[in-house]
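Below: one structure in structure tokens.
Heads up, one of the protein chains got dropped from this complex, but the rest are sitting where they should.
Note that the chains take the letters A and B in the order they are written out, and that residue 1 is the start of every chain.
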Amino acid sequence: MMIHIFDFEWRHIRTSGAFWGTAIILPLLIGFSLYLGSNRTTQHVETINELLATETAFYDDMRSQLEAIERGDAEVDAWFQNPANPLVLGQFGEAGRHIFLHPKPLAPLAAGQLDILPYYGKVTLTGLEPLRDNALENPFMQVSGSFDFAFVLVWLVPLFIIVMGYNVISSERERGTYSLLQSQPISIRAILFQKMIIRFLLVNGIIILSLIVWSVMFGIDLFNIQGLQLIVAISLYTSFWFALCVLFNLFQTSSAMNAVGLTGLWVFFLLIIPSVISLIVTSLHPVPSRALWITEQRTIQQAVQAEGDDLFDSWIVEHPEEFVEGDTPQFYNTWMRRFVWAQTVAEREHEAERQFEEPRKRQAQLASRLRVLSPPMTLQAWLERKAGTDTERLRSLEGEMRAFQQEWQEFFLPRFRRLEFLRSDELIHIPVSHKN
Amino acid sequence: MIIYSIIRNELTQQIRDKVIVSLGLLILLLLTVSVVSGINYYSEMADQHHQAEELARVQWENQGAKNPHSAAHYGTFAFKPVTAMSVFDPGVDRYTGVSIFLEGHRQNFAAYSLAEDKEASRRFAELTPAFIFAYLFPLFIILAGYRSVVGEKENGMYRYLKSQGVSTGQLIAGKTMGLWAVILLIYLPFLLIGCLFLLLTDSLGSNLTGFSLMVAVWLVYFGVIAHITIIVSTLAKSSGSSMVILLSVWIISTLLVPRLITNIASGIYPVPDTTQFYQAVRTDLLEGIDGHNPYSEHSVAFRDSVLTAHGVDDVADLPFNFRGMMLQEGEEFEKRIYDHHFAKIDEIHRSQIRLFSFSSILSPSIAARMTSMAAAGTDMHSFNHFSRKAEAYRIELMRELNLDLKIHAVGERAAGYAVGGEFFAQNLSFTYERPDQVFIDSSKIPPLIILLFWFGASAGILSVVARKEEVL
Partner (left out) sequence: MLKAEQLVKRFEDTVAVNRLDLEVKAGEIYCLLGPNGAGKTTTVHLFMGFLKPDSGTVKVGGIDVFENQLEARRRLSYIPEQLALYPNLTGHENLEFFSSLGSDPQGKKALELLLKEAGLQESAIHRKVSGYSKGMRQKVGIAIALAKNSKALILDEPTSGLDPEASNEFARLLTGLSKKGVAILMTTHDLFRARETGTRIGIMREGVLKREFKAEDVKHEELENVYLNQMRLSE
């Protein structure tokens, strides 16, 4: 009997504009979003590969220069051009390593906060610079947000579902077929559920099929556990909206009222709740303006500069064996001081950053708790996490850079402090970020 | 007289409709909350920026005795002003950097946008009056008006009214004005709240033009939506299809077209990535004077020309400090290069925005949002105006520093020349005043014209529809 209802329902559905609208427009929207997404990700991969290539080229060049010098085929012009100098290898110019947050397999699906936060940065002995290859992007474009798969799924799919399901029973009532249906030995609820199930299958079929077809076309890898999770998430989300449609069709309301009510819920979950959450979160845990941070940084730098020699002297007292006394080159004395100062500045700045870090963390915690009130927000957050474009992951870049800087310093600084230059065969031991 | 009764009848019905009343009250509540929370936010931000501005100046003046050129490298900051109007419409405000670092030799981008520090739920929606006006208010209008004509047809009142001697034109005119009345009933209290806010923050005077313009823009936008609602309600076969058509219009206009067009625009007019940009700048910089490298080809040529002009053989014999002169020469050259490259980026941004603003032919909400941002002074043009002023200040400050070096670091004083707090205190300081005419810029005109066109067209179609229905 279920098959029969499906069969007849299909005869109705295939003559309905709402269905064909969905069947044509939705795949196109998904296709366009995935096209943009795969472009974005390809660009990231290219940027990463280019930077890695220049890094490799630089160190290869350094090594061949150094080998030439060791063979006696070349001479060193100046200390800052000496490829054996730890400063040249770890601090100056192109020296240093890039740390990347590599795109995850599902990265093309959600742009997340990528337009705002950087996904890579450069680490040198004193430098810790998150880089944005999209710093020139028009801020105006960021206001509207990205047209990604997450947007199509979270924002638009519910609307298609509402269009397909708002009047499943109410239209029977308005057409008058309701009483005849009601006189049959099957409950209206059973009919309603079956009508909804076929619509659910159709909508999910359209989404998943076009997702797969476009993904294959654009080279997005969905055939893994992540892809499966995605399909489950899509089904859960669409079920939620279909369930709301069922609920509205159980009440004896008109089609127009159903449309109003369902759209109202859509507005509630996608616009009202998020705006209220963002209001609550920012007023409970306000993050101070960065304008203050800029001047504060300067204050710290000035303080360290003022303490200058005292800081260095006390460092020497604590680390007597790490400083070569006597007739050392000028650059050694300069840079020994600079490293101590840079270290102090970095520590103090890190401390001062807390006034931003703390409220930001509390905001995120509170928001993630409140988010459960709105399935669309929950799904959006989940998709961003899966795509690796969520705030938390992008924020983790700085920590990773810091960790790598530690490693980098541990390699170069002891050598520099002992005024020990590197040999060409040591260059292969220069730290590489494990993630790359 | 007939029209008056229809308006009154319409208004009475709306006021008795619980759904409409509760939605109207909800919108008013949200508006109030958004403005009240805006007051806090605004005063806090304004305070912090003020502090930062003062501190930055103090830091500049107390940077200690040093060579003027070291001071140029030390640099200072320009802070983007916090405007009261951004409470009504933040526009791009959250996404542009709050401050620009001003230093010698280079122009920097504004850094640290508020968006970086904010929680991501804000990207769904941020409770501001502009958001409520652009998204929620149209829904309210649609809800209040989708049945207005088709409903009368469905319950048979239409024929009955006609038999009472009411013409379709009168009915539609009455319904339209009734809807307008409902809109004003919610909009006027907002105007009061808005004015009160501006009074409280002591910024009514300076923002009167902007605020009035913004208020007018949204009202025109509501008019467009109201007209479309009545048109659809007149032509639709049933109130159900009227609802669905209007909701589709709303979704396409507020949600789909804006996102689609911005993403298409950045695809058609791509901005270079930062690395490429700096690479191009570096390449061009090599073509001119490097103030720091006296041995570069261009520097040598410049030095020789200066020496010849003054008839001396050595820079030490010049009556002024040559380095100061060369630094200024280099600074000006660098500025030209940066200006050139920034202008290119700016042109790309303009093209993107132009495409976007023309897409408001498809979406009245784009037209309204863009005009409102412009009126609030939170659009890209206003931000660029600030950046240009900051850059103009930077180059003046650099000139001051280089000139001092050129004039005073002469002879015996040349070696180890330094200036102190007294000098820095006399340096130009940067205060940014947003001029009123920021709005009047050619790039702003299309959205406004298109919005007015929407208004005229929708009113025109409405009257045509009314006349056509008459014949039937």
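Going forward, a residue touches a chain if its C-beta (ideal position, glycine included) is under 8 Å from a C-beta of that chain, and two chains touch if they have at least 3 such contacts.
Values in this document were obtained by computation on a predicted structure and should not be read as measured data.
Enquirer: Using the contact definition given at the top, list the shown chains touched by the missing chain.
Expert: A
Enquirer: Which of A:Gly17, A:Pro185, A:Pro320 or A:Gly399 sits in contact with the chain that's absent?
Expert: The single option touching the absent chain is A:Pro185.
Enquirer: Could I get the residues of chain A that touch the absent chain, sorted low to high?
Expert: 1, 4-5, 8, 11-12, 15, 175-177, 179-187, 191
In this section, only the chains that are shown with their structure count from here on.
Enquirer: Can you list the residues on chain A that touch chain B in the complex?
Expert: That would be residues 32, 36, 47, 112-113, 116-117, 131-147, 151, 155-156, 159, 163, 167, 174, 254-256, 259-260, 263, 267, 270-272, 274-279, 281-283, 286-295, 298-299, 302, 356, 360, 363-364, 367, 370-371, 376-377, 380-381, 384, 390-391 of chain A.
Enquirer: Applying the document's contact rule, which stretches of chain B touch chain A when the two form their complex?
Expert: Touch list, chain B to chain A: 19, 30, 33-34, 37, 40-41, 44-45, 48-49, 51-53, 55-56, 59, 63, 77, 79, 91-92, 94-96, 98-99, 101, 109, 111-127, 131, 135-136, 139, 143, 146-147, 238-240, 242-244, 247, 251, 255-256, 258-260, 262-263, 265-267, 271-275, 277, 345, 348-349, 352-353, 356, 379-380, 383.
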